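The next block holds one structure in the form of structure tokens; read it before the comments.
Note that this is a trimmed complex: some chains were dropped, and none of the rest were shifted.
Chain IDs A, B and C follow the sequence of writing; residue 1 opens each chain.
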Amino acid sequence: MSIRIFVTGGTFDKEYNEITGQLFFQDTHLPEMLRLGRNLVPASIRTLMMVDSLEMTDAQRSLIVQACAGCDEDQIVITHGTDTMVETARAIADDVEGKTVVLTGAMVPYAFGSSDGLFNLGSALSFVQALPPGVYIAMNGRSFPWDDVRKNREAGVFERLNA
Amino acid sequence: MSIRIFVTGGTFDKEYNEITGQLFFQDTHLPEMLRLGRNLVPASIRTLMMVDSLEMTDAQRSLIVQACAGCDEDQIVITHGTDTMVETARAIADDVEGKTVVLTGAMVPYAFGSSDGLFNLGSALSFVQALPPGVYIAMNGRSFPWDDVRKNREAGVFERLNA
Amino acid sequence: MSIRIFVTGGTFDKEYNEITGQLFFQDTHLPEMLRLGRNLVPASIRTLMMVDSLEMTDAQRSLIVQACAGCDEDQIVITHGTDTMVETARAIADDVEGKTVVLTGAMVPYAFGSSDGLFNLGSALSFVQALPPGVYIAMNGRSFPWDDVRKNREAGVFERLNA
């Protein structure tokens, strides 16, 4: 059985526009990253949107939930901006059952060399194969159940609610 | 509880000697890689040896087995050359019980930029937390039980014995 | 005789702040870049400011001119944002005589991996040793006299006025 990867944007896939000096979205780096990791787990990638998660609308969040519920695969990885990752995880948990869904992201764009993205992608792909059905966030080398995690914005890390 | 990481060398940690043009071992890149991955899982690293796995002796392999059996941790990641990784996994499985041991490595040295090492490290650290006790190899985004895996040397990938 | 390198900021030295998602200045990467290039030309680096060149004030521009005029060295490299590099070159040409001054910069931050910065630094350091006294801009592998160059902002490249 194949793993489904949904791309939604986030820091993970941000690029530097050398004309304007701004960060922006172009195509996802996921295929290149899977190739770099010599990944051989069957995985089909679909880009749902390319947005900064602070600007994600309710309609876009619903679209992610429907994509998870509607796809054939039972193991789903979602790349997502870190700022509202927990909110999207909760929305998925409300509506999707019997599947293992793992959200991950990055603190530094993959294109910027020193990214945590490749590490997190290896982590998310592994957790999604090994964890029982449920919705999780994979960041900082750890997996968190969707209802026991928050982003500590000052430190830029994810942590349990009752650590 | 903390994860124990044993370093044994392998392609993972090879360097380029710019005077001789040869590859060689210096210090491990594990601490830098964990920092890059923003890893927050408590992990203590110990370098057991720095060898090419084709040159690993029986005595060195025994030392790895003893280190796994003797350490306090129940979750162990071992970085290892890919050529004899399966052999070491078997030796550990013969002697170590009740612990989750995950061996991983790299096809390209981490220092060479386009390495699979960071992806594999994220993968191994995640599998070791999520899999039940046993000895596994984490490569190519997958986990393999020690007794159902071989390295396909022509293709440079790991695969099940009965795929 | 040594070469003097003045750092003024610009895209060259921008960093990614993983907490805010903004670009910002920290320390210059010049020493690391010279080490990476195995540079053995005696060079002393001095950071005059760390600013985006669109925000450079007249007072700051004067400070650069005075630094060029006042230093002991006759060969000077200046790292500078590309947007007002030509303006600073003109200010230096008005006041500094008998020295070879080469301004360079980058379209992509050095820290972002795919930077032109290392190439441009090698270029600027070479032109400053080989060109006669005067003020030049070194970008895109070429050297331009200060009074025959402009930045083509649409294309993100430097070109002669009468190409």
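In this section, a contact is a pair of C-beta atoms (placed from the backbone, for glycine too) under 8 Å apart; a residue touches a chain by one contact, two chains touch by 3 or more.
All figures in this text were calculated on a predicted structure; none of them were measured in a lab.
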Review point. Full complex copy number, with 3 in place?
Key: 4
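Here, only the chains that are shown with their structure count from here on.
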Exercise for review: Assign the assembly's chain-to-chain touch graph to one of these shapes: line, ring, star, complete, other.
Suggested key: line
Review point. When the Cα trace of chain A is superposed on that of chain C, what is the rotation angle, expressed as a multiple of 5 degrees?
Key: 180
Revision key, fill the gap. Chain-centre distance (mean CA atoms) for chain A and chain B, in whole Å, is 26
Review point. Which integer distance in Å separates the CA centroid of chain B from that of chain C?
Key: 45
Check your understanding: Listing for chain A: what residues touch at least two other chains?
Key -> 107, 114, 156
Study note, to complete from the structure: chain C partner, complex, touching residues on chain A are 11, 16, 18-19, 21, 23, 107-109, 111-114, 153-154, 156
Review point. In their complex, what parts of chain A are in touch with chain B?
Key: 33-34, 36-41, 43, 107, 114-116, 118-127, 129-131, 138-143, 156-157
